[in-house]
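Apart from one protein chain that is not included, each protein chain of the complex appears where it belongs.
Here is subunit A:
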Amino acid sequence: MTAPTQELGSGRTEGQRPAVRLDAVSKVYGRGASSLLALDKVSLDAAQGEFVCLLGASGCGKSTLLNLVAGLDRPTTGSIDTGDRKIAMMFQEPALFPWLTVAGNVELALRVQGLDRTARRARAAELLDVVHLGGFAKKRPHELSGGMRQRVSLARALAQEADLLLMDEPFGALDAMTRDLLHDELERIWRERNLAVLFVTHNVREAVRLGDRVVLLSSRPGQVIEDYPVRLPRPRRTESADVAELAGVITERLKEEVRRHGR
């Protein structure tokens, strides 16, 4: 079987409405002299089935951006259009509910969708199998390792049957080997479900490993400064030479941006 690798990167077809479109989105925190411009006229879009990594140093407002798309906060000016797409979000912490079992956490997401008990149980078991946690359904979140909890969190996000998946540094707190495995997992699930993904990270290699595009944001205020298409064939390896090469180019640009703040 020959996997279509190149086409995925150029998933944006003309005329098709993007899965998410940000149009001149600004976000100001506070008022008057102490106000902070977190995002300054950010325009960005991602097609259905496209994996977009948002990359930036501290203070670039990348988490703010995801919160706005998720509806956890409102933009000060500008508009965000996600159509009537369902949105799921993963955080850096697993944010699982400690009073529920692993399966219970996934089932709660299904319950909100209105599934009945039998359907919930069956679907939760399927989703836990997808993230290779079928044998841990009855465990409590605290009994699992960090990487496993994050996979439960992924299963819970998938349970929402969302078209758009927002990920806020979801693997930032994990060790390298676990992170590698989760990259493979996430890539597989993203392809199978044709998800649009906005993936926030400060890890350049992670961004290149996963993204169809890597969008570089400046800091204070956050603005889009570069939009790198990643035309490397998949599956990619974080430690491969072509990933390292592009990551090197992006890192240089990022360092330049960071230096600007030291002057």
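Quick note on the criterion: a residue touches a chain if its C-beta (ideal position, glycine included) is under 8 Å from a C-beta of that chain, and two chains touch if they have at least 3 such contacts; residues count from 1.
Basically, contacts and distances are computed from a predicted model.
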item	value
Name under which UniProt lists the unshown chain, selected from "Cytochrome c oxidase subunit 3", "Ferredoxin--NADP reductase", "Sulfate ABC transporter permease" or "Heme exporter protein C"	"Sulfate ABC transporter permease"
Touch criterion as defined above, residue of A:D184, A:E239 or A:E252 at the omitted chain	A:D184
Touch criterion as defined above, residue of A:C60, A:A88, A:A196 or A:I250 at the omitted chain	A:A88
Among A:P18, A:G59, A:G78 or A:G147, the residue in touch with the chain that has been omitted	A:G147
Subunit A residues touching the omitted chain (full complex)	70-72, 87-89, 91, 93, 95-99, 108-109, 111-113, 132-133, 136, 140-145, 147-148, 156, 160, 177-178, 181, 184-185
